[in-house]
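Missing here is one protein chain; the remaining ones are kept as they sit in the complex.
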Amino acid sequence: MFYREAGQFKTTYAGDQAVFPILQDRAFVIAVILFAFLVVPFIADDYWFQAILIPFLVFSMAAIGLNLLTGYAGQLSLGTGGFMAVGGYMAYKMTTAFPDLNILIIFILAGLIAAVVGILFGIPSLRIKGFYLAVTTLAAQFFILWLFNKVPWFYNYFSSGVIAAPPRSVAGILVVGPASTPMVRYLVALSFVVVFTLAAKNLVRGRIGRSWMAIRDMDIAAEIIGIRPFQVKLLAFAISSFYCGVAGAMFLFLYLGSAETEAFNINVSFDVLFMIIIGGLGSILGSFLGAAFITLLPILLTNLPPHLGFSMPIDLQSHIEVITFGALIIFFLIVEPHGLARLWQIGKEKLRLWPFPY
Amino acid sequence: MANGKKIGDVLLSVQNINLSFGGVQALVDVSFDVRKHEIFAIIGPNGAGKSSMLNVINGFYHPQGGTITYRGVTRARMRPHEAARQGIARTFQNIALFKGMSTLDNIMTGRNTLMSSNFVLQALHWGPAWKEEKAHREMAEEIIDFLQIEAIRKTPTGRLPYGLQKRVELGRALAAEPDLLLLDEPMAGMNLEEKEDMCRFILDVNDEFGTTIALIEHDMGVVMDISDRVAVLDYGRKIAEGTPGEVRVNQDVIDAYLGVSHD
Partner (left out) sequence: MEALQAVFVLPFLDMAGEPLFFLEVIIGGLLTGVNYSLVALGFVLIFKASGVFNFSQGIMVLFAALTLVGLMERGVPVWLALVLTVLAMIALAFIVERFMLRFLVNQDEIILFMATIGLAFLLEGVGEIAWGADVKELDIGIPDKSFEVGGILLNEFDLFAAATGTVLVVGLAVFFHKTPIGRALRAVADDHQAALSVGIPLKTIWVVVWSVAGIVALAAGISWGAKSGVQFSLSLIALKALPVLLIGGFTSVPGAIIGGLIIGVGEKIAEIYWGPLVGGAIENWFAYMLALAFLLFRPQGLFGERIIERV
């Protein structure tokens, strides 16, 4: 009744190619962004910022990055944690070496370094496809973490091997470091995510997005109509790793505060992969839905039993969490292999006809 | 086809091509010329080496012997995307559309080689990138109009019926504004009506855009009606070449199609 596109005629190609061609979609997205910027800071408490909203935003960023590579360009990667580590460690090195440089710029620079590393590890994709490629990206995961663990230069020779976010301000406001408030860190994370989501959306609806999808859907045909596979794949690795690198810097500076290499281990790679598969491959919206699902699920699983009046030993509870997590993953893959984004789309199509579906 | 169209110089010259896979000889000493603005058909029974011939022309297979001269340049080893950038476009026998993408996106992808804005501009969706996108959208819409596929513009091509998929694939090849269009069995698996439509599109493309067309078919009927010249392959060898009228009465061709045993 309220959600319909009838009567909204596009008279220009620009109008037809807009990010959200339907008026109601556009209004909804703007409302969500305004809500997140203007209302959430006043109603959420520190627990919400620290335990739910900030990790959700950080992982959304990483999930968009991986979705560009895997969902759009079709190159399966298990090295996300490694590329995030590059972002985190490089941001740390740069901000300790140049304390006066704006921390937000450092995030971007860290992303660029991650992009270069991503290109290096993307080179095998010229000759290797599918699971063979996925396994080679594990090389990135293990090698990068080993390097950051073994070479003391990367963690400034601290005997503990822990890197901690030093206090840094932007325009007089403390943005990162132990004394920064969760609300400010949330707003910084939100700004990054909004800007880079828009950029990702622009990329995937233009020439580059089409080249990626062409390579994904049928690489031989893509090459025959003039797409250079090597170039296009490497660009996907670069941009994807850039997003993961920025996400890694955000992970360390805005969420964890301090970390060892273990924080970026292979489980992070799998978590992000789960996010894009449960959310929806080849969907920016799906990256958010998946990130929400995977960050919220453990919190729910931890908090639900006490609420329902169950009490059980801690280790039993953690085992049950692991089992539930695994079972839910399998359940979701069976019920909706195309992810939450597909459910959302089906819901919208129903809504379009509501309340007169005939 | 004596409709007065001007057939020009040689656009593509294929000389003494030999191609084998392991011990199997797919093409033996094949030579022919394709002239500007003509419709050149390669026909032959199944397994005659027709598809291999197209794959050699656009650089997907590398022949062991022989030369290919295109627009006066004899080429060395070449990758398929380089062929595309020199104006050779093609369609496929088993449709090779990008099934997850819409009709419009498939056709826009065909124009990729003509687009140039870099990824930073595209990420910002700003200035030149935006203008370029709009200009190419207009061209894509012209092709959509030409092929009469307006209604399926936004449908993912994986969901389209076979005949329409073939048409979208032709659209994607046309989108590159090719000098030489290679069609791999454009009429295979179609019913009579669809075949007639496809013939009309092929003739219109040739007529309106002046595109040179090399097509392969194993079904002689339709091809004879629309081609200017025909070459016949059998077991990887060229057994005849000429106008449809000449080829139709050639004894070797009749034998090949009727299955007379080879010596």
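The first chain written gets the first letter, and so on, giving A and B; residue counts start at 1 in each chain.
The definition used in the following text is that a residue touches a chain if its C-beta (ideal position, glycine included) is under 8 Å from a C-beta of that chain, and two chains touch if they have at least 3 such contacts.
Predicted model, so just to flag it, every value in this text is computed and none were measured.
The chain not shown here is touched by just one of B:Phe60, B:Trp130 or B:Phe201, and that residue is B:Phe60. From the options A:Tyr13, A:Trp48 or A:Phe142, the residue with contact to the chain not on display is A:Phe142.
Among the residues B:Phe40, B:Tyr70, B:Phe92 or B:Phe201, only B:Phe92 touches the chain that is left out of the figure. The chain that is not drawn here is touched, among residues A:Pro41, A:Pro124 or A:Gly177, by A:Pro124.
Contacts to the hidden chain, counted on subunit A, fall at residues 76, 124, 127-128, 130-132, 135-136, 138-139, 142-143, 145-146, 149-151, 220-221, 224, 266, 270, 273-274, 277, 281, 315-316, 319-323, 325-330, 333-334, 337.
One rule holds for everything that comes next: only the chains that are shown with their structure count from here on.
One finds 42 Å separating the Cα centroids of subunit A and subunit B. Taken together, the subunit B residues at the contact with subunit A in this complex read 58, 60, 79-81, 83-85, 89-90, 92, 96-101, 105, 108-110, 112-113, 115, 117, 119, 122-125, 129-130, 133-134, 137-138, 141, 172-173, 176. Across the complex, subunit B is touched by residues 13-14, 17, 199-200, 202-203, 206-208, 210-211, 213-214, 216-218, 220-229, 235, 239, 282 of subunit A.
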